[in-house]
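Working notes, beginning with the structure itself.
Every protein chain of the complex appears in place save one, which is left out.
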Amino acid sequence: MAGHADAAHSNAGKYIQIAVVLFALTALEVALYEVCYGGLKTMAPGLGASLEPWFVEVLLLLSAFKFWFVAMFYMHLKFDMKLLSWLFLFSLIIAVIVIGALIILFGYNRGLWWPGGKW
Amino acid sequence: MTTTTAALDHHDHDDAHAHHTSLPIDNRKLAIWTFIGSECLFFATLISTYLVYAGQSVKGPFPTDIFSVGLVTAGTAVLLFSSFFVVMALDGAQKGDRKKMLTWLSLTVLCGVFFAGMQVYEFWHFYHLGLGYSTNLFSASFYTLTGFHGAHVALGTLWLATILKDAIKGRVPPKKALNLEIAALYWHFVDVVWIIIFPVVYLMQMRS
Amino acid sequence: MALPRALWRRHLPLGLLALFAVVVLAGCAGENYPQSTLHPKGDFAELVDAVFMKTVWWATAIFILVEAALLYAIFKFRGKPDDPEPKQVHGSTVVEIIWTVIPAAVLAFVAVPTVQTIFKTAEIPASSPDGQKPLTVEVIGHQWWWEFRYPELGIITANEMHVPVGRTVDIRMKTVDVLHSFWIPQLAGKRDLFPNRETRLWFTAKEAGEYPGACAEFCGLQHGKMLFYVMADTPADFDAWVARRMQDSVTVVPMAAAIPSDTVGPAADATGLMDTLTVSPMAQAAMDPRVAEGEKLFLTKACAGCHSLKAVGGPPVMVGPNLGGIGARRMIAAGWMRNTDENLKHWLQNPQEVKEGVLMAGYTLSDAEAEALVAYLRTKQ
Partner (left out) sequence: MATTVLEPTMTRTAALAKRSVLVDWLTTVDHKKIGIMYGAWAFFFFVIGGVEALIIRAQLARPEATLVSPEFYNQLFTMHGTTMIFLAVMPLSAMFFNFMIPLLIGARDVAFPRLNAMSLWVFVLGGLFLNASFLFGTAPNGGWFGYAPLSGRQYSPGPHMDFWVLGLQILGIASLAAGVNFFTTILNMRARGMTLMRMPMFVWATLITQVLVLLSFPVITVALILLMADRLFGSGFFVTAMGGDPMLWQHLFWVFGHPEVYILILPAFGIISEILPVFSRKPLFGYSAMVFSSAFIAFLGFGVWSHHMFSTGMGPLADSFFSLATMLIAIPTGVKIFNWIGTLWGGSLQFKTPMYFALGFIAMFIMGGLSGVMHSVAPADLQQTDTYFVVAHFHYVLFGGSILALTAGAYYWWPKMFGKMLDEGLGKFHFWTTMIGFNLTFFPMHFAGLLGMPRRVYTYPSGLGFDLYNLMATVGAFFLAFSILVFMWNVIKTWRSSERAPADPWGGATLEWTIPSPPQEWNFDDEPVVTERDAVWGMKRAAGVRMLPEPVAGDGKGIHMPGPSWWPLVVSLGILSFFVGFMFDKPWAFPFGPVTVFGLLLTTFAIFKWAYEAPDAHATNH
């Protein structure tokens, strides 16, 4: 039922555009790695050095974009019932809470976040 | 297992057609989304394990000794391609363009096989670099995470291949495009998980 | 069913109430509960008790009010089957907001002291109430007994921790096997022991006394018999105890030479037997021939392979508890049995019967041998 309706909204052209974006973002991710740590480091040392402190953040941001594109367009969330988006989003929120909390808690336990964190 | 059974339970669904559904959405589609929500936590836990144990291995080989950008980038590209392919196949299925559906679906299945093959090769390669399953924390959490992702890819490939088989026999008319749609949703999800795994598990851990 | 129903209805509430009262009162009476959390004898336990009691009063008040409202509703609004339909009320935003806000306010009153106490108990005081630097004690968990080390004093002991009254004890814990939890209810709360991470706890005993404690994390077969005692001594008594432990170690035994070398097994050699052989002045003074016999047996029956008698300067890692001062300990078998001659003998002859699964196997000791060992161990004061 719902499935037939979406087809009208998106078409091959759009899918191709998104595919291109996804590839571009992936290429950016790899390039970022190469500039900061890999083969390109020597070629553009200044760029690498300035990007390096943001490596993790930028990488996560780029992947988040990719994630969003696939979910919204390939998985039709943008055109389907809102409920499905909420379903997915809620799961993701809990997932992020779990990952984030565990990283923080273990970092703390290992004394990374708080001087007395040893105990 | 749950996925396939839920999603393939379509005869019950045919039956449900006789009734109305409360939401403008098919049971099976709602079910697969529910299942995907659940899977988020499955992978979140595996990723947490990997991250919590990053840098905690007492002996090597370490990620920096093992990973190289080339192979995994290729794999990532293949998976992204396949997401695009399956969406085209679905477009074909919904519009009743049988040839389009068959072409793109075949390509998708091919990508699945290729990715799975790549992973097998990668495991084999790493194993020969001295990274057994229980070598250290890194290896165990890496193989468990990517192994389960690989199992999902394999399952998805099998599923799509089954639909391809049906489609070749002409059993996937537009009004059954939903059969493909839910498989495609699952497939995209597997792709999306890899979108996270690629930077978090590979790129970030390769920093020297 | 008519009879019991009527009977129940009339007498049950009263009966239950009486029962509750008995139980509550029994729990409040002090002295008979040496392991009680309700009768703190140390500063840490007092901090905890204070916040706990605050919570208890709030909870009791809420309990009484809410149960009373419930009972009132039950008795007030009893209906008969053919009563007319009562007024159909669907809710009331005002009332609902009120009973959301009131609990929230109550919780604020609980939350503030909670957080305060969390931070207060987290910080080990830099100095004791008596002005001294806290005394460090390392607690090492074993399946199923406790090892205590005093790094500043060099002392190693087991299952009985001595601390001076008035001096803060800074406890650092680890386990050599599975998780355990160190719990000494009258002095402090509990803290788990991990194999890979040092955990800490602290307390200052306020009154001299013998405080029983227990392992509070399930640790396998004999978790139930992994107990211990903390002996809070007056400073003088504590110094005397320390001095005795030092003495355990001063005289290296000349008697060792008297033992035929073929009876000294490889196990003894491997664990530095010669070092562990010590004789306290009391043993030397003892006229009892069983003591000498016991000492010999201690070496020949492989005891020394797992136990050191040297509280200071003994080997650092042993399978069994350090037996320095075992003669004067209150309990044996990790706090399970009174340290009487009879019990000790029973333990030596058949530890598995006392505590199935302990690493100490039976060593086929005749009555005479066991008694000799007991006599010998008894000299280790």
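In order of appearance the chains are A, B and C, and numbering begins at 1 in each one.
What we mean here is this: a residue touches a chain if its C-beta (ideal position, glycine included) is under 8 Å from a C-beta of that chain, and two chains touch if they have at least 3 such contacts.
Note that this is a predicted model, so its numbers are computed, not measured.
> For the unseen chain, which displayed partners does it touch in the full complex?
So, spelled out: the chain left out of view touches A, B, C.
> Return the single residue from B:41, B:69 or B:116 that touches the missing chain.
B:41
> Given the contact definition stated above, which residue among C:18, C:118, C:319 or C:359 touches the chain not shown here?
Considering all chains, including the one not shown, the answer is C:118.
> Using the document's contact rule, name the residues of chain B that touch the chain not shown here.
Considering the whole complex, chain B reaches the absent chain at 1-2, 4-6, 8-23, 25, 27, 30-31, 34-35, 37-39, 41-42, 45-46, 49, 52-53, 56-58, 133-134, 136-137, 140-141, 144, 148, 162.
> Could you list which residues of chain C touch the chain missing from the display?
1-2, 4-5, 8, 12, 16, 19-20, 23-24, 26-27, 32-38, 45, 47-49, 51-52, 55-56, 59, 62-63, 66-67, 69-70, 73-74, 77-81, 83-92, 95-96, 99-100, 103-104, 107, 110-111, 114-115, 117-119, 121-122, 143, 177-179, 181, 183, 185, 188-192, 194-197, 199-200, 212, 214-225, 227, 336, 356-357
> List the chain A residues touching the unshown chain?
Touch with the absent chain occurs at residues 83, 90-91, 94, 97-98, 101-102, 105-106, 108-109, 114, 116-117, 119.
Please note the rule applied: only the chains that are shown with their structure count from here on.
> Can you work out the whole-Å distance between the CA centroids of chain A and chain B?
17
> Give the residues of chain B that touch two or more other chains, as numbers and ranges in rising order.
Where chain B is concerned, no single residue meets two or more other chains.
> Which chain C residues touch at least two other chains?
Residues of chain C never touch two or more of the other chains.
> In their complex, what parts of chain A are in touch with chain B?
It is residues 1-4, 7, 10-12, 15-16, 18-19, 22-23, 26, 29-30, 32-34, 36-38, 55-56, 59-60, 62-63, 66-67, 70-71, 73-75, 80-81, 83-84, 87-88, 90-92, 94-96, 98-99, 102-103, 106 of chain A that touch chain B.
> For the complex, which residues does chain B have touching chain A?
Against chain A, chain B makes touches at 23-26, 29-30, 33-34, 36-38, 40-41, 43-45, 47-48, 51-52, 69, 73, 76-77, 80-81, 83-84, 87-88, 91, 94-95, 174, 177-178, 181, 184-185, 188-189, 191-192, 195-196, 198-200, 203-204, 206-208.
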